[in-house]
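Take a look at the structure below.
All protein chains of the complex are present and in place, except for one that has been dropped.
For reference, chains read A and B in written order, and residue numbers begin at 1 within each chain.
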Amino acid sequence: MAEIDNKITQLCPQAQVDTTGEFPLVTVPDAQWHDLARALKTQLHYDVLSAVVGMDWTDAYGCVYYLTNTSTHELLHVKVTCADRENPRLHSVVDLWPVANFQEREVYDFYGIVFVGHPDMRRMFLRNDWVGYPLRKDYDPASNPLRLEDETGEDYTCRWVEDENGKVTKVDGKVFEDDEYVINVGPQHPSTHGVMRYRASLDGEIIKKVDVVSGYIHRGIEKMCESLTYPQMLLYTERMDYMAAHINRHCMCMCVEKALGLEVPRRAELIRLMMDELMRLSSHLLSYGCLTMDQGATTAFFYGFRERELIYDIFDRTCGARMSMSYSTIGGVVADVHEDFIKDVRHACDVIEKNLKEYHKLFTGNVIAVNRMTGVGILTKEDAIAYDITGPSGRARMDRYMVRMKEMEQCIKILRQACDKLEAEGIQGEYCAPKVPKVMKLPAGHWYQQVEASRGAFGVYIESDGNTKPVRVHFQSPCFNLIGVVDLTCKDNMIADLITITASLDFVIPDIDR
Amino acid sequence: MEVKIKSMKHEDFKDNEYIDNLVEQLRAGGTNIIVGKLDQLMNWGVSNSLWPLCFGTSCCAIEFMCLGAARYDMARFGFEVARNSPRQADYIMCQGTINYRMAPALKRLYEQMAEPKYVIACGSCTVSGGPFKNSYCVVKGVDEIIPVDVYLPGCPPRPEAFFYALMQLQRKIKVQKYFGGVNRKEKLEGIKYAPEEAK
Partner (left out) sequence: MFDFGIVTRWIDDLLNSVMPGWLSTTIECVLVAVGLLVLYSLIAIFYIFYERKVCGWIQCRLGPMRVGKWGLLQVFADVIKILQKELITLWNTDKFLFKLAPYLVLIASMLTFACLPWGKGLQIIDMNIGVFFIVAVSSIGVLGILLAGWASNSKYTLIGAMRSGAQMISYELSCGISILTIVCLAGTMSITGIVEAQQDGWFLFKGHLPAILAFIIYMIAANAENNRGPFDLPEAEHELTAGYHTEYSGIHFGFFYLAEYLNLFIVSGIATLLFLGGWMPLHIPGWEGFNAVMDWIPSVVWFLGKAFFITFIFMWIRWSFPRVRIDQMLALEWRYLMPIGLVNLVVMAIIVTQGWYFGA
């Protein structure tokens, strides 16, 4: 800890390092930020930028950057503020961490902070004609009524450039050239897995560039969370990545428990773990189904769904709902499991294990499938780190598919072990409701928790001022970073590959848009 | 005139007054027997061949996929021919939240569909905005944009509920009058954002 402190003050004397919290927190003014960022990346090897969280501290706007060192797995938080409330500007770090491209656009969209040097400063989630910036504390919701005319100006972009004298000018640009053949995929399209929209510039069937237009399911969850108490917020975690509902909720609970210093009963922890793994299994089965269906093998999709029903049955019996189960709660789980829970889980494990072989027989070995998936949409290790791609997606397409299949086998193993433990350790009915304070007030400060959801690293960031409601909640979703690599992986592939590459990246759109 | 759905009794449905009133209203004028029979044939065809438009925005879409999959198998009803092109679809099942950016697209999709067309608002988000009602960019119910025939609450609804909603839609179709009967423009009256000429 202290070493980091010294190193950073050596690199940048203006920086203040606070090591009292969970992770070291560096505060720098914007003028020194870009130099410090370069030094952090090249000298201290903080090569992954996990999240850029825009903030409104009412007196100033700013961002919190989450950096990870992949060799030592150390986390570092950097807080950069800009005091100018009229024209908030920060220096972009896209040139250092490409993942910042979409992250900074999101901050621009929510807070109106302009990133100088960012190549494509457009709105991310909201309409192009949106008035104001919704996550600012002084935003007036009445300023944007429902508009039913189509958006205009989506071909235009702009960037802010700084010359040697520090003068910042705005430069307009275009997303596509006038003579490009641009095909629009989405938002209503069968294989965008929701309401994603791509605009692909084509040369014959070859893709030259993909522009991802997001925000068709943006619901402003982060803003809504600011007016809710912590137990109320849990509801939304399940509706982001609905295929990892338990896991996301688990993460949120863990974050709050960590902040409150709560102890979770062992049995509740085991149950949570099993639910997470079941969820992962269900998510990968869906992913298998969608990947195969997008390549035209419809039957495989049906087989995947047949097994998912078994998992749904388990959820149904224990939680009372097939999806959006609301099962984990702060301090434990809502109720004990159904009495046949372990039997059901074992049965599901057996069936899925058996049927995984059938999946391989039907699809994996198929000559067409192999030809279509091998060597297409490759993501190198360097790219995966630069774009912060976690989970099974950071590979070539065939591998992404195989990793999910292998993960399912591992899930089954984990589930079996957990079943044994649950049987050995806990007796039915022994588990009591979690002992938590009636009114939850998180201590002032910032809290961060990361878990591995079914699609990669899911993180929850909470900034609290000691009240029952948070000042800022940010969800770092695994799928958000995935859209950053769509252009990278699809370039020079065919239009048919766009669909399958995105299917193999396997993102859930509500998780991206939040 | 009794509205019959195979292997479902009249009491099995809720909101029966609604359909009874509708039948009474339609009967008030009296019907020519030939036209009536033709109407019945037409309605039988439409109600048994409802092809959905694939339009899922979030969680409800996953349950809709389950509906198509082996256990629930909506193919039994002839609902399985999900069309991706709105021109060929019969009903649009809004699955998931509609936000301000999506709203024009949804409206356009609805307008692109060929008559007769129906709408099912599926899930609490489309019914009223659901858990996202307080958001700055979520439409508080799709009935602000397009006329809704059946509301299906739930977050997300279970597959059984989907079937129930579809059967309710079938009932509604079975009483409509193809020859100079149902006037879709009347439905637009209640809509806040309906186009001017339709009002």
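Here, a contact is a pair of C-beta atoms (placed from the backbone, for glycine too) under 8 Å apart; a residue touches a chain by one contact, two chains touch by 3 or more.
Keep in mind that this is a model prediction, so the values were computed, not measured.
When you scan A:Asp388, A:Asp497 or A:Asp511 for touch with the missing chain, the hit is A:Asp497. Residue in contact with the omitted chain (choice from A:Asp294, A:Asp336 or A:Glu407): A:Asp294.
In the full complex, chain B contacts the hidden chain through residues 6, 41-42, 44-46, 48-49, 69-70, 73, 75-78, 80-81, 83-85, 87-88, 90, 112, 114-116, 178.
Residues of chain A in touch with the missing chain: 181, 183-184, 189-191, 205, 292-299, 302-303, 306, 362-363, 366, 368-369, 371-372, 494-499.
Here, only the chains that are shown with their structure count from here on.
Residues of chain A touching chain B in their complex: 125-127, 134, 139, 141, 144, 146-151, 187-190, 194-195, 215-221, 223-224, 227, 235-236, 239, 242-243, 286, 289, 301-302, 305-306, 308-309, 312, 322-324, 509-510.
For chain B in complex with chain A, the touching residues are 53-59, 61-63, 65-66, 69-71, 84, 86, 96-97, 99-105, 107-109, 131-132, 134-139, 144-145, 155-156, 158, 193.
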